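As you look at this complex, bear in mind that one protein chain is not there, while each of the others sits in place.
Right after this comes chain A.
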Amino acid sequence: MADFDDDYEDFVDTSIPARSEYELNAGIQDRSNQVRGFVSSGRFAEAVAKALEDPPAGRDAQGAKDKNLQVVMEALAAPRGTDIPVIVKQLAPYQLDTLMKFVYRGMAYPEAFNPSVLLTWHEKVTEVTGLGSIVRVLTDRQTV
């Protein structure tokens, strides 16, 4: 009888290559500049959509994930509360799932990111996706 290994690594999708911080930095920097550009010209929906593009996830370097989190949080903190539902309506389902992952990641650091803003995002996203997006955040191993 085969051994029973409960290794986490067993169930990580190794078909997705792990990217290093070095590989990812340029992309994040580029994205950060574009997001800032959108934010300063008041195009918040585009800023959020841009920030959610190609996030470092899963086995990607933790340093890159941390930097990327800053970019997303900048985009999420920019619009006024009343704009949030409008932006959420413009996002595709897969973008909402990614957004939800960042909302949870951001709420892990209440001293760094304003939790009340994140709670508003959480509320508005759940209104569109139902509990489904929360369930998917809980199960997904491609953590951001």
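Keep in mind that, in the parts below, a residue touches a chain if its C-beta (ideal position, glycine included) is under 8 Å from a C-beta of that chain, and two chains touch if they have at least 3 such contacts; residues count from 1.
Operating definition for what follows: contacts and distances are computed from a predicted model.
Colleague: Tell me the UniProt name of the left-out chain, picking from "Cell cycle checkpoint control protein", "Actin-related protein 2/3 complex subunit", "Ribosomal RNA-processing protein 42" or "Elongator complex protein 6".
Modeller: Record says "Actin-related protein 2/3 complex subunit".
Colleague: Which one, A:P17, A:P93 or A:P110, makes contact with the chain that was left out?
Modeller: Considering all chains, including the one not shown, the answer is A:P93.
Colleague: Which of these touches the unseen chain: A:T82, A:S116 or A:T139?
Modeller: The single option touching the absent chain is A:T139.
Colleague: At which residues does chain A meet the chain that is not included here?
Modeller: 1-2, 4, 10-11, 13, 93, 97, 129-132, 135-136, 139-142
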